[in-house]
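Every protein chain except one is present and positioned as in the full complex.
Moving on to chain A:
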């Protein structure tokens, strides 16, 4: 999955902007208030390419909090619950899919 921001952005469903937090690499989501949150529920959700690109442009203005922002698919169910939109994002949200050594 090449960096999606470098591809022509196709949006056919809800998307959010995500990145990694500078200090520790944690997965973060761009919020409506223009900050970053580690909780996907806080993410600003948009549904058009223009809105997504605007969100991405805003997110890319400052690279001190989060690095490598890109547009990622999300799901929104009937109750409005937000979830990751594909396996890659599921893993980013929930961690590796097997039990870690301990």
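What we mean here is this: a residue touches a chain if its C-beta (ideal position, glycine included) is under 8 Å from a C-beta of that chain, and two chains touch if they have at least 3 such contacts; residues count from 1.
One rule holds in what follows: contacts and distances are computed from a predicted model.
Colleague: Have a look at "Sulfite reductase (NADPH) hemoprotein beta-component", "DNA ligase (ATP)", "Acyl-CoA dehydrogenase" or "ABC transporter ATP-binding protein" and point out the UniProt protein name belonging to the hidden chain.
Modeller: "Sulfite reductase (NADPH) hemoprotein beta-component"
Colleague: Going by the touch rule given at the top, which residues of chain A touch the chain that is not shown?
Modeller: 1, 20, 22-27, 63-64, 67-68, 86-88, 91-92, 95-98, 100-102
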